[in-house]
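So, chain A:
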Amino acid sequence: MIRLNAKIPEGPLADKWTRYKATQKLVNPANKRKLDIIIVGTGLAGASAAASLGELGFNVSAFCYQDSPRRAHSIAAQGGINAAKNYRNDGDSVYRLFYDTIKGGDYRSREANVYRLAEVSNAIIDQCVAQGVPFAREYGGLLDNRSFGGAQVSRTFYARGQTGQQLLLGAYGALSRQIAKGTVKMFTRSEMLDLVIVDGKARGIITRNLVTGEITRHAAHAVVLATGGYGNAFFLSTNAMGSNGSAIWQAYKKGAFFANPAFVQIHPTCIPVHGDYQSKLTLMSESLRNDGRIWVPKKKEDAEAIRAGKLSSVDIPEEDRDYYLERRYPAFGNLVPRDVASRAAKERCDAGYGVGTGLAVYLDFTDAINRLGKNVIEERYGNLFQMYEKITDENPYKTPMMIYPAIHYTMGGIWVDYELMTTIPGLFAIGEANFSDHGANRLGASALMQGLADGYFVLPYTIQNYLAGEIMTPRISTSLQEFQDAENAISERISRLMSIKGKRTVDQIHREFGMKLWDLVGMGRNKDGLQQALTSFKDMKDEFWGNIRIPGDAAGMNPELEKAGRVADFIELGELMALDALNREESCGGHFREEHQTPEGEAMRHDGKFMYVSAWEYQGKDKEPILHKENIDYEFIKVQVRNYKI
Partner candidate 1 sequence: MSLLRYRSEIIKFKEMNFTLKIWRQENARAKGRFETYQLQDISPDCSFLEMLDILNQQLIDKFEKPVCFDHDCREGICGACGLYINGRPHGPDKGITTCQLHMRKFKDGDTIVVEPWRAKPFPVIKDLVVDRSAFDKIIQAGGFISVNTGGVPDANTIPVPRKNADIAMDAAACIGCGACVAACKNASAMLFVAAKVSQFAMLPQGQVEAKERVLKMVQKMDELGFGNCTNTGACEAECPKEISLSHIARMNREYFSATFNA
Partner candidate 2 sequence: MSNIFTSSIGKKLMMSLAGLFLLAFLLLHLAINITLILYKDTETFNRAATFMGTNPVIKVMEVILFGGFLLHMVYGAVLQVGNLMARPKGYKKANYSQTSFFSKYMLHTALIITIFLVLHLFDFWVKNKFLGSVHEITYADGETYHNLGALVLERFKIGWVVVVYVVLLLGLGFHLHHGFQSAFQTLGINHKSYTPVIKTLGVLYSVVVTTGYISIPVYIYFFK
């Protein structure tokens, strides 16, 4: 426990960040030029950090696996970004945003971090507007807001259904400006395969050029991971196809602690799985729950008839429909937080009331259309309805949408302290890649806020506190033995993968593994299942390393090889997720242990025993990692049971 020092500044909550900034060490402009920083990933967190650090005068190298930094998956965020501007005069404040985030996270996040997040949220909006992000506006020309789940105020800024895209393009513009100026060197189609540690400090990375297959060494005084979450471990998720956990997994294997791996967010409104060939799941914005009503048939035989194609949704009379969210949570109804809505859908489907393939529920707009008219609904959700129709070929104005929960976001990630530094000195993790701000469940429109907070306003300060101690360190040489060793290990791993020449494709194994992970470490978890998962993932690892087939060769572009490396890491990551889920004998946020629920089926936290962050330390291949606990102390708010019923 001694090794986990979150370095939270002393003093009252509201003063911590100010005090930190006032007393931290800084690097003078002449020295900034001499310091190299590597940033991996160019999503909201990575691009904003690279741009900001480049502006400050550091010598930045940025890496992304996509063909352009503009394509990072932050771009797919639809709904919006939270900030405590209180432009609506509805009683919002930094404290309230802080409080909602802690509560939404089911009391498993750090007060100081979350307060800082709320504190800098306003500056993000200012920054983005100055960059020309076309946020939605009112007729008076001022910024508009919408409401999101888990809050009683309207604090979400948005740009139609493409907020993530617009924010990312803003950061990409800022990054492009620095690339043109030469302060940031951009490496596209480059995947980080290993982290290089020299004398206990993060000093560089090894990358593979995805076009030429070339393995390259890159050295720096500090390395920043902004590589997003690991939701793709499940194969089917709302993540992009290339989103992966390999960078953070290599960091973990090199000594960075992995925090709360079991905390995965399952988004309740996704388009259900419809075939074995399916490659990904598409999210329908949470905002749909503002006007849509979720239901399944009350009678099992009706549900069966619907699944058999003998009945359709319209044949079920009103009195035979079970609006289960409204029934179970009268106070919040269809607007309960994501974890609650997802579990409720699973409960109904598991009980045999699902529609479609059996793993789907209805999201019905009939009432809203009758009440507000089709035009209003079209104005609010037109693009989403169109998207739904393109995918399913069904018109949601006429038939209810079918939705089902899907993996969406990972609250867990690399453990970081208040300065966003991992347990490896000089290695930082920002955005979804770290674990810091969302506890056990993230509120809608908070991911964009955290990514940009880390990249624009937190890391550019805190990294200097570390780098100030590095000003005497000359440029790191890539010919050090440590780089040689890391490169050799990578080359060896690649040739091993290529030489297996087994029978099964990467996708086949990934799909099989993902299904297992979903069944056993997904929305509902129990001891037996988790133990079963641990055994079966070990077998899968053997199957993978003994029977994978990668055509082509390692030189040149080879997507199968790229995927193979990622899937190998996902399987190991899955083991850690199961292990963490097994250890956490309580239900909180996105983590639901079936043994720990109230008689009504609600999640039951055990604050006395589990009010901690579990941070796992790698011990070597096939050895059980060591669990470190960072206790979470709530000094400023009162811990309560989340209640969305009354």
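How these were chosen: all candidates are chains of the complex that A comes from, given by their letters.
Following the convention adopted for this analysis, contacts are C-beta pairs under 8 Å (C-beta built on N, C-alpha and C of every residue); 3 or more make two chains touch, one makes a residue touch a chain; residues count from 1.
From a predicted model like this one, the values you see are computed outputs, not experimental measurements.
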| item | value |
| --- | --- |
| Which of 1 or 2 touches chain A - same complex, any copy | 1 |
| Partner candidate 1, residues of chain A touching it in the complex | 48, 51-52, 55, 66-73, 75-76, 85, 87, 123, 125-143, 159-160, 162, 165-166, 169, 172-174, 176-177, 179-180, 186, 188, 211, 238, 240-242, 274-275, 277-280, 282-283, 306, 309-310, 312-315, 386-387, 390-395, 398-399, 456-457, 460, 505, 507-508, 549, 551-552, 556-557, 559-560 |
